[in-house]
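The complex is shown incomplete by one protein chain, all other protein chains being positioned as in the whole.
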Amino acid sequence: MAVTALLVDGLTVRFGSFRAIDALSLAIDYGEVRAVIGPNGAGKTTLLDVISGITRPKEGRVLFDGAFDLTQASDSAIARAGIRRKFQKPSVFEGLSVRQHIAIGADAGFRRALDAPALEDRVSEVLETVGLAGHATHLAGELSHGQKQWLEIGMVLASDPKVLMLDEPVAGLTDEETERTAQLVRRLNRPDRAIIVVEHDMDFVERIADRVTVLHEGRTLFEGPMDKVRADAGVIEVYLGR
Amino acid sequence: MMPLSKDRPFLALLLALVGVALAMGLLAGTPFALSRYLANAIGQLAAFAVLALALDLIWGYLGILSLGHGLFFAVGGYVMAMYLLKHSFVVTGTVPDFLQFMGWKDFPFYWAGFEFFPYALFVAVAVTGLIAGIFGYVSFRSRVGGVYFAIITQALVYVAMLLMFRNDTGFGGNNGMTGFAVLFGWPMGTSGMITALAIASLLVLAGVLVGCRLLVGSRFGALMLATRDDETRLRTLGYETLRLKLGVWCLSALIAMCAGMLYVPQVGIINPRVLSPELSLEIAVWVAIGGRGHLAGAVIGALLVNAVKFWLSFAAPDIWPFILSGLIVLVVLVFPNGLMDLATFKLVRPMGPRRAAAALEEGR
Partner (left out) sequence: MKLAPFVSILVGVLAGGLLLASPAGAQPLDRAALIARMCGEAAAMGEAGTALAALAASGEEAERAWAAPLPRAAIDRTLACDEAGAVLTEGGLDALTRAPRAAQGTPRTPLLSLKNRPVYELADAAFTLRMAPSVSQRAAALKILERRPALIPAGLLEGAAQAETDAGLKAQIENLAQSAALNAADPALRRAAIARLTENPNRRTLTQLTGLKSDAAYATDAAFRQAVESGIAKVERGIALGDALATLYNGLSFASILFMAAIGLAIIFGLMGVINLAQGELIMIGAYVTWLVQQGLRSLAPGLLDWYLVLAIPFAFLVTAAIGIALEASLLRHLYKRPLMSLLATWAVSLFLMNLVRVLFGTQNLQFETPFYVTGGVPVIGDFIFTWNRMFAIAFAVVTLALTWAVVRKTPLGLNIRAVTQNRDMAACIGIPTRRVDMMAFGLGSGLAGLAGLALSPIYSVNPQMGQNFIIDAFMVVVLGGVGTIAGTVVAALGIGQINVLIEPLWGAVAAKVIVLLMIIGFLQWRPEGLFAVKGRRK
């Protein structure tokens, strides 16, 4: 297995004259939890949009497993390849039950990937993992904000993805919920999985991240472990120091 | 979605439809039989209810509002009228009015074979599938949705209306087609025929209702709701929503086509006015009044609104537009889920935050 899960190479994304991402290059390895931080407008969510196929870049490519160019693939094909993402705003299907969400997440595509008993097992397992086993029959619309965040994580987790992207997983959560989410993320870390987390909560980032990439105006400002990030003068100037 | 066996309002409606059909069949020919007018009205209402189901399937469950479903209704209606005219011509030798009006000696070449019902049915399905398939594919592929889609479908039906208003198309033009004498070898206009058509419409309605219920209750139905609530989310879970939307869209178009085929022999005429944007908008109003995203609601809405319309078109035809606009405003402002709000409000048990959940809106 290749060690590099995602290779971002010379990526540029423009919205009109505004460069959301400017010739960005970075590599994310299997087995690591990578945090991407940066001030608002640094290009964090846009980066995830490109990786998940929602936004087409102007230039550059994103290679998955060294071969699959994600910038040429559709969003659903990328998901079927094993790259899943939790959105910044909790995106759940309000008209469906919690159990249905996990089942949809576990089955990619219209043909069932798992037979009925296997699916049942998988759903129960995931519900247990994200702590929603007691709410299996509830409609998503009835859940609290934190539960929706976990439900979405469970949904993207259900297919056992190779790359997992979490966009602000603890925004709007209580301290206790944040703590539980941190434990969850650490538990999800596996040698054959890369996890990318975009987050503003520095304590949370410090708890979960192996490495941190600091984006600023669409470019990499710094890359390294969190303690080095806190010490870097450039980062302090644009971000932490303010 | 609750299991079918526990969905009591749905089962009650289904039972009522089949019951009325049965009663009409049993009482036919007896002194207790319904009047011809009433039987005919019931049949037409049932055809409209099928049309409402077609729209509810894509609007209520997929979040796609079509303001052009009259187009597919009209395809079914026109093909049925062509079959009826050609069949009547073969059996009785009556030359259709529109041929005489245009001064044509013979049917245009594309009328060939329409005296055979299976061929006519095939043409109806093919044309509907082709229009819906191509239009749906190009629209969904470029992610046209929401208000854009609604407006473009409205333009589509409007353009089709202008086209059919032309007299040289060979489809009756402005005056449409009428004078149907024979259906499947039986003379039309008899009490027996009227009753039979009404019963057939009721049974088709019941069948479509059950079929739709099974569809939306299945895993596929869950994916439809997921598409409605957040399409991008579903796509980024690996589902190719284009195929799902296209499939349901074409199915909905075919159901609307069936409604048109049921409707035309009962009303005895088809003309381009079924293609007016008003009719297509009215379908959406039936569904909204009955309760979008509830199959039983769509049926009840169509039956109720059209029953009132039938009655008022005799009693006070000028008032109807005002009543209709008042009803729409009422539904839109006070009862976002239509009659379903009334039902949950008064008759059935409170269902938790049902109103909130169901009031969640079509697409974002």
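Note that the chains are named A and B in the order they appear, and that numbering of residues resets to 1 at the start of each chain.
Note that a residue touches a chain if its C-beta (ideal position, glycine included) is under 8 Å from a C-beta of that chain, and two chains touch if they have at least 3 such contacts.
These numbers come from a predicted model, not from an experiment.
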item: Which residue of B:Phe48, B:Phe89, B:Phe135 or B:Tyr239 touches the chain not shown here; value: B:Phe135
item: Of B:Leu14, B:Met177, B:Ala288 or B:Met340, the residue in touch with the unshown chain; value: B:Ala288
item: In chain B, positions touching the absent partner; value: 59, 65, 67, 135, 138-139, 141-144, 146-148, 150-152, 154-156, 158-159, 162-163, 165-166, 232, 277, 281, 284-285, 288, 318, 321-322, 324-326, 328-329, 332-333, 336, 361-364
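Keep in mind that, in the parts below, only the chains that are shown with their structure count from here on.
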item: Approximate Å spacing (C-alpha centroids) for the pair chain A, chain B; value: 44
item: Of chain A, residues touching chain B in the complex; value: 52-54, 74-76, 78-80, 84-85, 87, 91-96, 100, 103-105, 108-110, 139, 141-142, 155-156, 159
item: Sites on chain B touched by chain A in the complex; value: 219-220, 222-223, 225-226, 228-230, 232-241, 243-244, 293, 352-353, 356-358, 360
